[in-house]
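Excerpt of the complex: some chains, original placement.
By written order: A, B and C. Residues from 1 in each chain.
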Amino acid sequence: MFMHNKKLMYTVRVAEPNPGLATLMLEQFGGPQGELAAAMRYFTQGLADEDVNRRDMLMDIATEELSHLEVIGSIVAMLNRGAKGKLAEAAEEEADLYASMTSGGDSHTMSILYGGGTGLVNSSGVPWTAAYIDSIGDPACDLRSNIAAEARAKIVYERLINVTDDPGIKDALSFLMTREVAHQKSFEKALYAIPANFPPGKIPGRPEFADKYYNMSQGEGDASGPWNEGEQWEVVSDREMQMAVDGGDGHATVEMDAKAGKAVEAFMSRTMSDPESDPVTGADLGAGAGAGRTTPIED
Amino acid sequence: MFMHNKKLMYTVRVAEPNPGLATLMLEQFGGPQGELAAAMRYFTQGLADEDVNRRDMLMDIATEELSHLEVIGSIVAMLNRGAKGKLAEAAEEEADLYASMTSGGDSHTMSILYGGGTGLVNSSGVPWTAAYIDSIGDPACDLRSNIAAEARAKIVYERLINVTDDPGIKDALSFLMTREVAHQKSFEKALYAIPANFPPGKIPGRPEFADKYYNMSQGEGDASGPWNEGEQWEVVSDREMQMAVDGGDGHATVEMDAKAGKAVEAFMSRTMSDPESDPVTGADLGAGAGAGRTTPIED
Amino acid sequence: MFMHNKKLMYTVRVAEPNPGLATLMLEQFGGPQGELAAAMRYFTQGLADEDVNRRDMLMDIATEELSHLEVIGSIVAMLNRGAKGKLAEAAEEEADLYASMTSGGDSHTMSILYGGGTGLVNSSGVPWTAAYIDSIGDPACDLRSNIAAEARAKIVYERLINVTDDPGIKDALSFLMTREVAHQKSFEKALYAIPANFPPGKIPGRPEFADKYYNMSQGEGDASGPWNEGEQWEVVSDREMQMAVDGGDGHATVEMDAKAGKAVEAFMSRTMSDPESDPVTGADLGAGAGAGRTTPIED
C-alpha cells in the first residue's frame, strides 16, 4: 500500500518563474527517461517478481521514484506558476501573454492546454506512453534494463543541470541525479546476486553461431576492438559466408495444401506484373505540360 | 550505404501456414524487443558516435539486425501465405474464412488490414513506435541500453521457441536467439573498453546522497541483500529522515514579481473551495431515486 | 513524499490461474479508465492546485488510487502466475503452451512479450498513454473531469464483476468499485464547494448564443427534452438560420500583404484544376483489361 506525506523528499526553491525552462524539466517528468517511467518500470516488475528479496528492493526504489516525480513536478509547477495566473486572469495584454507563452520550448502548449499545470508530457509535448517501459518479466533482463535506465536518467539530469543557472533548481537536480547513480549501483548488485545471469534464460546459444562476428559494414574505417577481436571471436568478412549461414539456399519456403496453393496461384496470376510491357503511366499523363522541367536545380 | 542480396542470412523452412502462430512471431518483427527496434537503435547511435571504432561495430550489428528482420519477416510471410491467397480470392466459404481468420492471436487484423502481409506491429497489433528506442547519445548509457536490449530479445526468442513445434521455425529462431547473445557480448566488451564508464557522464554524484539506501517500502518482507547491505550502503528507514533530506522544510516555493503574484492570488481566490460549506451536489441530485441502492453486493 | 507498506490495501485471493481473465483485468491496470490514469490524473492536479485544501484531497485520493493499482496489478500477477512459470521453464509441450497462451483476450502478448508480468497495457495490449488524462489546470473543469472519470471506472469494475465467477476476485473488485463511488462523492462536494463554478472560467458567454439550441440533426425521430425545451432554450431548426449565425457571409477571409498575395496567386495558378478538361486518367489506363468488370456483386 502507498502512503503520502506532504513534505517533499527534497525542498524545492525556484528563483523565478520561467515557462521555457519548465518545458525542459518536463523531460524528467513525463519523458521517456523520466521519473514516472522509472517508478512504473520497477513497480510493475515488483508486482510479479517471484524473489521476495528483490521484490522488496524494487518496491523501495519504485516508491522513491514516485517521490522524485513529485519533486520534479513541483519544480515544473513553480516555474509555470506566474504564467498560469496571468493567463487565467488575463492579467496582461494579449500580445504580452502571447509573447511570454511562446518564450521557448513547447511552453505554448503547457499554457494553452494544461493551463500552466504539469502535463505528463516530455519537453516536446509528447504524452507519456508505457511503450517507454521495457520490462519483460525475466529478472536477468529486467535488472539490465534498470541499470541502463538509471544511467540514462543520470545523463538527462546532468544535461538539465548544465543549462540551468537557478541555484535552487540546480541543487534539487543534483540530488535527483545522484540518486540515479545510487539506484544503478543497487541494480548492479542485484543482477550479480543472481549467480548465473548470462546468457539470460534457459536455452543455451548454438556454439556455431555464438562466437561469430559478422563484419557487415565494410570499407574505409573497418575497425577491430575487444568486441570482435581476441580468442573468443571469429570475424566473418566474406560476404558469401554471411549469407545463408545455415548452409541452405537462403530462400523462404512453406508447404501448402492444394487448396491454399491454388488460391495463392490465382492471386499471383491476377496481380502479376508483365515485365515485357512498356505501359503508359499516370506519370506520363501528368508530365505532359511539364515536359521540359527536368532541368538542373541550378537553373 | 546499404546493399542487399536476395539470399536470406538464414534459410527459412516453414512446415505449414498458421496465421495464429504468425501473429506471435510479429513480436520480434514489429514489437518493442524486435529486430526493427534493434536495427534502428544501433543505426541511429552509429550515425552520431564520435568514436570511429565503436561506430564501425554499431553499423556492423545494425546491418545484421536488418538482415534478421528479413528472416523473421519471411517466417511471418510464409505462415500467412495460405490465408492470404484464400482471403484475396475468396477461395473458401465466408464462414470458413471467418473461422480461420480468428484462429488465434490478432490474426484477424493481419488478414483484414494487412491482407496476410507483414505489418510492422507487435503480436497485439500495436504499430511499432520509435518510443521503443532509448538511445540518448551518450556511449556509456547507450551501450548499457544495448546490453539490456539484447538480453530481452534473447528471452523473447526463447519464449517463441518454447511454443513452436515447427522444426524449421525452431531452427531459424535458435539462430536469431544465439546472435543476440553474441551481440550482447560485443556490447559488453565495448562498454568496458571505455576506461571510466561509471557513473556515466561528467558530473560526479553528491557523496551525501550517493550511498544512501532509502527503505521506502516497509513491513513484513523487508529484506536486505548486496543492494543495500555492506560497507558502501547506509540504510535509511526512519520516515522522518526520508523527508526533505536536504534539511529544508520540504516545501516548493517560487519568487514571483508583484504582477504575477497578484494574478495568482486572483486565480486562487476565484477558484477557492469553501471548506466550511456543505453543498448539495450533482451526486445528491442524481441519487434521488436510487436512495436505497447502497446495499451489499451479496443482496 | 510517497511511502509504501508491503500489505496490500485489500487482500487478493485468486482461485486459480487464468491468463485470459488476466487480460480483461488489465483494463483497470493499464487501460484508459484504470487506476494508473486515476492516480496520475489527481496527482498532477494536486501538484499545481493553488488551493491547499483541495490539494490535500487530491493527494489523498491519488495515493489511494496508487494503492488500488497495486491491488488490481496483484490480481493480474496471480492470474498469470502459472503460465509464467510454464513458459519460462518450457514445462509443457510446445502445443500445450501455444494453446494455453492463446486462450483468450490478448493473453498471447502478455505471455510472449511480458512473460506473464503486468504490462501497463489495456485488455487489447495497447500501451497506456497520458493522452488518457484530461486535466487542464482549472479546478472547476478538473473536478468535473474527475467526477466523470470515477463514474466510468465504477462501470468498468461492474462489467468485470459481471464476467468473473472467482469469489476472491469478485470480492476485491467490489471493494475497488465501491471506492470509485466514494471518490465521486468527494469530488462532487469539492466542485460545489467552489461557490461559482458554472460556467467555468472568467469570460462570460455571449447572451445571443448562450441559449440557442441548434437542431442540426433532423428527420423522423426529432425529439425534445429538458436539454432543448423550456424557457431557457430557443430551438433553431431553420437551416438558413443555422448558417453564418453572426449575420456575415459565412466565408473565411484573411488580409494578406502584396507579397503574400502574389505568392498565393502563383501557387493557385500552378496547381489549378481545369474544370473544362476531360483528361484520361490512371484509372482509365488501369481499367483496360477490366472493362467488363462493373457487373453486380450477385454474379
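Assume contacts are C-beta pairs under 8 Å (C-beta built on N, C-alpha and C of every residue); 3 or more make two chains touch, one makes a residue touch a chain.
What you see is a predicted model; the values in this text were computed from it and never measured.
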{"item": "Full complex stoichiometry in copies [only 3 chains shown in place]", "value": "6"}
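The working rule: only the chains that are shown with their structure count from here on.
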{"item": "Interface composition of copies chain A and chain B: same or different, split at half", "value": "same"}
{"item": "Distance between chain centroids, defined by C-alpha means - chain A, chain B (Å)", "value": "8"}
{"item": "Chain B residues counted as touching two or more neighbouring chains", "value": "32-33, 155-156, 216-217, 221-222, 239, 242-243, 250, 264, 267, 270"}
{"item": "Partner chain B, residues of chain C touching it in the complex", "value": "1-7, 50-51, 53-54, 87-88, 90, 93-95, 97-98, 101-102, 106, 108-109, 111-113, 115, 121, 124-127, 138-140, 147, 161, 174, 184-185, 188-195, 202"}
{"item": "Residues of chain C touching chain A in the complex", "value": "1-9, 30, 36, 40, 43-45, 47-48, 56, 59-60, 62-63, 66-67, 69-70, 73-74, 76-77, 80-81, 84, 88-90, 113-121, 127-131, 133, 135-138, 201-203, 279-282, 285"}
{"item": "Parts of chain B lying in touch with chain C, wherever the complex brings them together", "value": "20-21, 23-24, 27, 31-33, 104-106, 122-126, 155-156, 159-160, 162-165, 216-222, 239, 242-243, 250, 264, 267-268, 270-275, 277, 279-284, 297"}
